[in-house]
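For this view, one protein chain was removed and the others were kept in their places.
Then we have chain A:
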Amino acid sequence: MLKMTPLNQVHRDMNAKMVDFGGWDMPLHYGSQLDEHHKVRQDAGMFDVSHMLVVDVEGGHVRDFLRQLVANNVDKLTVPGKALYTCMLKPDGGIIDDLIIYFLSESWFRLVVNAGTADKDVAWITSQRDKSAPDLEIKPRRDLAMIAVQGPTARTKVWQVIPGAQSITENLKQFQSAVFDQYFIARTGYTGEDGFEIILPVTDAADFWKKLYSAGVAPAGLGARDTLRLEAGMNLYGQDMDETTNPLESGLAWTVDLKSERDFIGKQALLQTPIKKQLIGLLLLDKGVLRSHQRVITRHDNSQGEGEITSGGFSPTIGQSIALARVPADVTVGDEVHVLVRDKQLAAKVVKYPFVRNGQILI
């Protein structure tokens, strides 16, 4: 039996093509994935991301607990409402999950974790809590839904639906959040566009979704979500990284704080393990489509094809295929590489990513 979000019936009523996404019955698209992609880049689209899990950590010294739980440093969170993107690591440096942490008060931090890893994450966080901070409460919040509204006009359209929210959210910077009535509104996203991610009670989700639709926000499925995040150069857990890879070889060194004295789970392993691989961006020069798991041949691996595409696809904004790939650490931007696609070797160029941000092609 597939798990369903509170919006399941709404998706079906909107003729969504539903798919099994890690045990969840989720919309892949509502007709055309490409149209939904462009709508988000040019106007506004919305995604049901209620399969992701909100975990509230409450009690005495939440900050001390999180300081050692995750690789980024929660001491960067000084203003209430501020968010931090981070990985949570195993002692060997492997990535358990990537998540966003919101600082709400010293006794209340909110974590948002991936759907596929949610049970594992809660079990891990709870076991760490038992060891080092038994007074804290770990609260999975399946009573909350989450809707991402993304695109250049997304915020304006949200304010049409919740007029009272404008004054307290219009000055939010990226990675800041505020609460209005039953809505937790964060200026975050997974598309490379402006917008909000809105957490709200499950019971209000369908009504809110329909109002956004009436305000001109296009429903968008997991298909468009994937091409948008790939263009935005954002990692997908389980594809670009997992428990066998660490953040330093996953393009996430910027999220790891190794400078402070602070110890955190996985830190010793990261300091001691030589970094042999890196995540890079690829732009396909030949015709075709790059897909995950295709081999990448670089001049640094004696044509062995040690590199591998972790996420690939057709970029609707660029009109060519792009990919993220894990390759030997000495490959550099500008290198030409070859990708094994069926029986052919297609030429691709190593590029800096993100590929697209705020509607603009950056490569």
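Just so we're on the same page, a residue touches a chain if its C-beta (ideal position, glycine included) is under 8 Å from a C-beta of that chain, and two chains touch if they have at least 3 such contacts; residues count from 1.
In this section, contacts and distances are computed from a predicted model.
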Omitted chain, identified by the protein name its UniProt record gives, among "Carbamoyl phosphate synthase large chain", "Sarcosine oxidase gamma subunit", "DEAD-box ATP-dependent RNA helicase CshB" or "Glycine cleavage system H protein": "Glycine cleavage system H protein"
Chain not shown: contacting residue from A:Pro80, A:Gly238, A:Gly288 or A:Gly359: A:Gly288
Touching the absent chain when the full complex is considered, from A:Lys131, A:Lys173, A:His293 or A:Arg342: A:Arg342
Hidden partner interface residues of chain A, rising order: 17, 28-29, 32-34, 223, 227, 287-289, 291, 313-314, 316, 321, 342
